[in-house]
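Incomplete set of chains, arranged as in the complex.
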Amino acid sequence: MVEYTRLAVDDLDQFVFGRCPFPLQVGDGLKLGDGTVYPELNFTLPPMQVNAATMDQVRREYTQMVEEACARAVDLQVPGLVVELELLPDLTRQPQWGAEVTAILRTALDKYAASDGLRSALRVTPNDNRDFVRPPLLREGEEWEKMVATFDLCAEAGADLLSIESTGGKEVHDDALLNGDLAGSVFALGVLASRDMAQLWDLIVDVAAKRQVVAAGDSACGFANTAMALADTRHIPKVLAALVRVLSVPRSLVAYERGAVGPGKDCAYENVYLKAITGYPMALEGAEAACAHLSPVGNIAKAVADLWSNESVQNIKLLGAMAPTVSMEQLAYATRLMNEATRAGQATLLRDLFVASDTDKDPQAYVLRPDVALKLGAEILAEPTPYLRTRRAALAGLGALRRGEAEGAFLLRRAESNWLRRLSEQAEQLPEDEGHFIEEMVARVDREKVRLGQYGLDA
Amino acid sequence: MPVLEELRQAVVDGQAKAAVARATQGLEEGIPAEVLLRDGLISAMQEVGRLFEEGEIFVPEMLVSARAMNATLVVLKPLLATEGSEARSEGKVVIGTVQGDLHEIGKNLVAIMLEGSGFEVVDLGTDVSPERFLEAAEAGADVVAMSALLTTTMTNMKAVVEALGRAGLRDKVRIIVGGAPITDRFASEIGADGYAPDASKAVRKVRELLAVKA
């Protein structure tokens, strides 16, 4: 296990898009984090069923998406490209189908490399199907076995990078979010999810080693992006969503502790922290991912991105082109600007404009501020275990939010301010002793929703 | 402050113990259970809904208020005439995510908001087959609500609409759909009665559909 005890980046001047302490060579000669930000393009099927009868159409859709997007990437002279295939549940459940689609993308990328010198890498992200069983079965059963097979077959079929948006602990976190229950959230992320990820990522790292591909990283999407979406519709407070983002850092770090080396998954906004901690290149997403989800962090997420992603878009026609090709073009321009700034020696200035343009409008942007991330990241690493780090993330994160509000770094509505206070009170109750905390939480979780034994807690 | 107003405030504030105490006190003072229900609990939940709409509170506060209301109902229910008890429900809604879809938090929110607004909710959970939707509808429902977050599962909504049709239930239940890839237009295409882009609008839509039906 890799132990992270201090930040790999602690100088704000070195904390910028396109550059990281440990650049990573992936795929077809792309060097990530070595001075250039590359687009990461993701796409998905239009409304249709996925089954044996429609697989021909599925193949045609993916072929069209990758071909047209690559052609546009060449037209726009992108310096390189990562394509991500987020496998749908049905394409994970039938590992050979997932592998087939992987092979389709592989073939297209190889073709454009040969014909136009387009440098690229292919990330494949199987769907975490384990919660098709309720309560989720994490390490046994058909869904688990199929998912494991999918990693292996897709790596064999041409994936360069393996990722997942793992959901262990989400079965507890969802309720915690809706109840504004900080302890529940800390338990889900700092105990359950972290324990699940340790085992899951050992496996992914093994597959990657066996197939000689890259174990890239995970995303707390089901936790922190769920919170962001709920905050966006005013179902939960923005300060809670901002806090959950910080809480997700120790959880997502587990992938790197077990051997992942980046690039972290696009939708993991906690990657801002993980880049500082690990020094690996990270994918992020924002304004150009509005096709997939609206967000309050469209510009600031660019601040330290090494890959810049559209998150996902269906293969439907917009007036200009099919939607994936439209995304390709938008990512090309967004990354062009960043790379031009680097070339001009103005990367940190552009970074600061990205940051300043969002940060005063939402606490969720505030916690992504590079300086805030460096400070909180260091505090988190001062603790030894995922639980204690998550607890520290809560205490330090709330402290930062309170200071930010006090300094007028952002404005909060009264209802939000109230929640900042209430969450702070809840955080004070988090015990320092992990054993005590687990005992407390085990006593009050809903056993109909979670199998604690799967996390090694029941036995 | 009269006890009725205290009861109402206790529910708004999500103080379950206080609410039960005030309801008990009200009964002792001779206030009919029906009045405590109407002017205490229901009125409180309407206020909670208003506060939510105006951004003064969030879902966590709504849930606490709903729990206070439910705790108080335990005390009142035995004393309510059957009729009054039924009047408590605005209608029965069967809800779930469609087959193949695990994305449940939006669905859960809709369920919470519907319950808070006085509907009886039967939550079938996630990955629900057309057969299970049908079964639940046959057991009695005014509305079937479905959600899908994937372009590859949204098409499963149609199977549910068709199953309800084949079972001769299509005139008896209203069907409402939602989720990231869903639109008004898609709802009409598959023969659903309505679409809502978020949980609050879902409640409004269900109200609207049941008014039309009635």
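Observations on the model:
Each chain gets a letter, A and B, in the order it is written, and its residues are counted from 1.
Just so we're on the same page, a residue touches a chain if its C-beta (ideal position, glycine included) is under 8 Å from a C-beta of that chain, and two chains touch if they have at least 3 such contacts.
Source: prediction; values computed, not measured.
Recorded composition of the complete complex stands at A x2, B x2, labels matching the chains displayed.
Here, only the chains that are shown with their structure count from here on.
With each centre defined as the average position of its C-alpha atoms, the distance from subunit A to subunit B rounds to 33 Å. Remark: subunit A residues 44-50, 88-90, 131-132, 134, 174, 177-181, 226, 230, 233-237, 314, 413-415, 419 touch subunit B in the complex.
Those residues of subunit B that touch subunit A in the complex are listed here as 55-61, 63, 100, 102, 104-105, 108-109, 112, 125-127, 150-152, 154-156, 181, 186, 198-199.
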